[in-house]
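Submitted below is the structure of interest, expressed as structure tokens.
The complex appears here without one of its protein chains, the remainder shown in place.
Labels run A, B and C following the written order; every chain starts at residue 1.
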Amino acid sequence: MKEYALMMIGAALVNNVILARFLGLCSFMGVTTRIDTAAGMGLATTFVITVSSMADWAVQNYLLAPFGLGFLRTVTFILVIASAVQFTELTVRKVSPSLFQMLGIYLPLITTNCAVLGVALLLVESRLSFLASALFAFASSLGYSLVMVIFAGLRERLALATVPRLFAGPPIGFIVASLLAMAFMGFSGISTG
Amino acid sequence: MGLIERLFREPRWGVHPDDHKRPAADAPLRVLPRPARVHLPLQQHVGGAARPVVLVGQKVLKGQLLAQSQGNISAPIHAPVSGTVTAIGEVTAPHPSGLGLAAITVEADGADRWIETDPVADPFALAPEEIARRTAAAGVVGLGGATFPAAVKFALGRRLSVRTLIVNGGECEPYLSSDDRIMRDCPAQVVDGARIIMHAIGAESALVGIEDNKPEAIAAMTRAAATYPEVKIRPVPARYPMGSDKQLIETLTGKEVPADARAAEVGVLVHNVSTCAAVHRAIRLGQPLVERIVTVNGGAVTRPGNVLAPLGCLVDDLLACCGVKEKPARLLFGGPMMGTLLPHGRVPLVKGASGVLAFTAAETAVPATGPCIRCGSCTRACPMGLLPLEMAAHIRAGDLDGAVGYSLSDCISCGCCAYVCPSHIPLVQYFSHAKGELAARERARLRTEAGRRLAEARLARLERDAKEKAELAARRQAERAAARARAGAAKPAEQTT
Amino acid sequence: MMPGSSERPVAAPYAATANSVRRVMTWVMAALTPATLFGFWLYGWPAVYLWIVTVAAATLGEGFCLRLMRRDAGPTLGDGSAVLTGWLLAVSLPPWAPWWIGAFGGLFSVIVGKQVFGGLGQNLFNPAMVGRVALLISFPVQMTAWVAPLPMFSVSAPGPLTGLMITFHGMQPAFDAVASASLLGFAKTEMARGIDLAQSLLHAPVPSWYGSRPGSLGETASWLIVAGGAAMICLRIISWHIPLAMLLGIAVPAALLHAVDPACYLDAGTHLLSGGAMLGAFFIATDYVTSPNTPRGQLVFGAGCGLLSYVIRTWAGYPEGVAFAVLLMNSLTPVIDSYCRPRIYGRDRRGAALEPEK
Partner (left out) sequence: MLAVVSLTALGIALGTLLGVAARYLAVEENPLEAELQALLPGSQCGQCGFVGCAQAAAALARGEASPTLCPPGGRAVTEAIAAKLGIRIDLSAVRDDGPLLAVVAEEICTGCCRCSKVCPTDAIIGAAKQIHNIIREACTGCGACLERCPTEAIGLMPMPVTLPHWIWPKPAVA
């Protein structure tokens, strides 16, 4: 029990997908202009990461590993991820057309969000059990969503600030991201300690 | 205030500016020497402008109707002096823009002859509708500054069966003391006016809210209301903006007026003390609203005090009456918190002006605006529970819809936020600007929509025209063909014969 | 137009408070002075020099940035915010840290923590804590080199000249003050070595009631900090929400876990009185710019700061977590602000109009 908790905290905060592993930066900079949008993106990505990680675990352990098809891993994983994304896209479009409009191109682009494939590949390497990998994937994506929402809040405020022209736009975004990463370093040592 | 009290009895809203009410409030009431001419803007109230019923050159008596109300929400204008109508044209409006406003100018003849009035001995024998009619005919509007026609409010109160009349003697604006003066000098008129209004709207009781920094007014009003148990005098804490309807209602009754709703919907109606006195005069004496008490105050004034002045006299006349120490650097109608900036002193006194403030250059000097440090002072001060700093930040960035998302429409422009701001950000101006822009946008939208309707109507008309023309042409052709056929038929017949 | 007024009319109100940004900053500095003077006395001349270097670096950094942006530096420097940033950073540094720690920290705080965002009021993170955390992760050795108190004018204390040597020329190993440890750091290393608290605390550095213990320049005298904070609350410079919530956020979990297992977890009193807890609660977390501005939001923010401080102190790699916790909660401030809004008059919490009550 305690191990699971520690592992989840580690996945969500200490080794945060965005701030420590630097995955998923495209959507991190792309859809964090408003808190609502970022939360929607976080939810969609959480769903995709969790579902596709579970599916990928099954594919890995019952298909690829037994038949020695390791070289097909990336292709199959992307296939699974793309399907999950397609499903999510259909769902979002049905449930919340406004969110669909706001996410725009970034919704289908979850497919190429390296956080998704990254988590799946990390799981293969770590050889966790099914439950553990599901929890790890879920925690990772929660960490992703958390950082997305935080960053969206910060950018909402930045949009109103009179940032010097030299830093306006992406530069200040990356400075904020770096300061955020610095703050998240405070968590380091939790899962190992 | 004790330390413990300061820590734990923090008021929930508002500010407590230095009130500067004395010595002006204590000076006895003066009467303005009759001005040579008066200018009466046709719009001194909320609603439609009045329509002139006099001609240039016509002789008028004091109290004679000059312009009648126009539309459902409007108020008539009466002559405050007897004399001759010399012009119907534009004068400078009491407005920061300095734009013009249509007005009737009356040259005083010095006689001050009243027109024949129609006093009522027992107003309580009149039907409520008759009181409303007479009040409307007398041109009484809310004298606290809102200038909403009083009679319209009566009708509203009756329709929504209001039970409590709240008489607003808050006068929370610094410097102003005209309501204070009227309560001290003629409390009987105020109480009688309140009782007449109660009769007109069918209210059971009246609560008179008076800020506790006016002990003399409270004493005088208590004495005057002693014989009428239904009129209760309620001292309220002196805190700006206690004189705002919503805040006074909440303080006196504990009820909160829902957003976008009127006070009458929670069973109360608010009238200012000066309005009550004006209703008293309109009914008991039959006199229309032609004069008012106005506070002349501010650092540039030599003898600050309250002056009974005819409407339409110039600000310069009032200042001359009270004396000016130095050329005022800023002139205001109303108080410093919500008052109207005047472009110059040649602006006529209007019904809603409770004070004329003349400030010296030293008093108007404000520290330079700094950046917002998000201290939250404005949030704590806002009596409406808004977030002025967020709204202003969005407006500054040009995001008006963002400000609307922070409920800009609930802002009452009381000025508490800008008053407390340590960075001296003109928050209210941001909000006024945004409200104006949004209104302009709405007007543009309506205009576009009307244009579209017209365009569609035109297209339909053109189509109809074309169709009719085609039909007509077809009919003509048919007729011609028929005629030709007939002719053809006749010809062969001819041939055969 | 009136004489003296410009073409653009000015809107009401035509009255303003005597309060100003400068007055606020001045009061905060005044409230911070006793604890700082105590730190000077406790750690001697090196502390004074470090303070001067840090404050000067912050001020110069601000002036430099304003010059770069071609803005008039006078009024902005005059409001005292840069001095306060440097000051807050200085009091959170190890008192005998070399001068370049203060200089780097001061510059980093003001430039990266504040001016990059557009100056006062625009920054998203507390500038002093940005500087402190940047120093802590860049120079962990220097940033955790605590000294035992050597009160000024005592026999073994370094004089003004020796102090100069310490600050500007690196530490002099001749002093036995060197290489002491703060209580939190001590407990953490002992725990890591497998010695439980019941054992290790027996020979831990004993904190004295008035704050004579190894620690940051101005963080040790909790009673002076509390006095300064209380003065600020009375003057309405800050409200009580953040400090109270933050102290509770540290004390409640500390008390609970200490009750569960005293051998593993320090007690609440120790947590409150050590490290930057007090300074953080009264002076750092209460920074206007980077904290929420509604009471409810401030309670959430304060509790979050306290809780995260405790979590980082107890489980993470760093012995002190206040700076990280404040930065983390700073980053959440916009989110807190957008969800904790005050109730608008005539509306319910969600913003819908109330039902009229007759």
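FYI, a contact is a pair of C-beta atoms (placed from the backbone, for glycine too) under 8 Å apart; a residue touches a chain by one contact, two chains touch by 3 or more.
Remember, it's a predicted structure, so these values are computed and weren't measured experimentally.
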For the chain not depicted, the shown chains it touches: A, B, C
Listed residues B:T222, B:T253 or B:S432, member touching the removed chain: B:S432
Selected residue (touches chain absent from view) among A:L6, A:L72, A:L109 or A:A168: A:L72
Touch list for chain B against the chain that is not drawn: 43, 93, 95-97, 99, 101, 368-371, 395-396, 398, 425-426, 429-430, 432-433, 436-437, 439-441, 443-445, 447-448, 450-452, 454-459, 461
Absent-chain interface as seen on chain C, which is shown: 8-9, 11
Hidden partner chain, residues of chain A it touches: 59, 63, 67, 69, 72, 75-76, 79-80, 83, 86-87, 90-91, 93-94, 97, 101-102, 104, 162
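Operating definition for what follows: only the chains that are shown with their structure count from here on.
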Chain contact topology (line, ring, star, complete or other): complete
Computed distance of Cα centres, chain C from chain A, in Å: 33
Per-residue overlap in chain B, given as positions that touch at least 2 other chains: 371
Set of chain A residues in contact with two or more other chains: 162
List of chain C residues in touch with chain A within their complex: 69, 112-113, 115-119, 122, 124-125, 130, 133-134, 137, 308, 311-312, 315-318, 321, 323-325, 327-328, 330-335, 337-338
Residue ranges of chain B in contact with chain C within the complex: 3, 6-7, 15, 17-18, 96-98, 174, 246, 250, 255-261, 265-267, 327-332, 336-344, 357, 359, 361, 364, 366-368, 370-377, 379, 383-387, 389-390, 406-407, 410, 413, 415, 418-424, 426, 428-429, 432
Chain C contact footprint on chain A (complex, rising order): 35, 149-150, 153-154, 156-158, 161-164, 167, 172, 175-176, 179-180, 182-190, 192-193
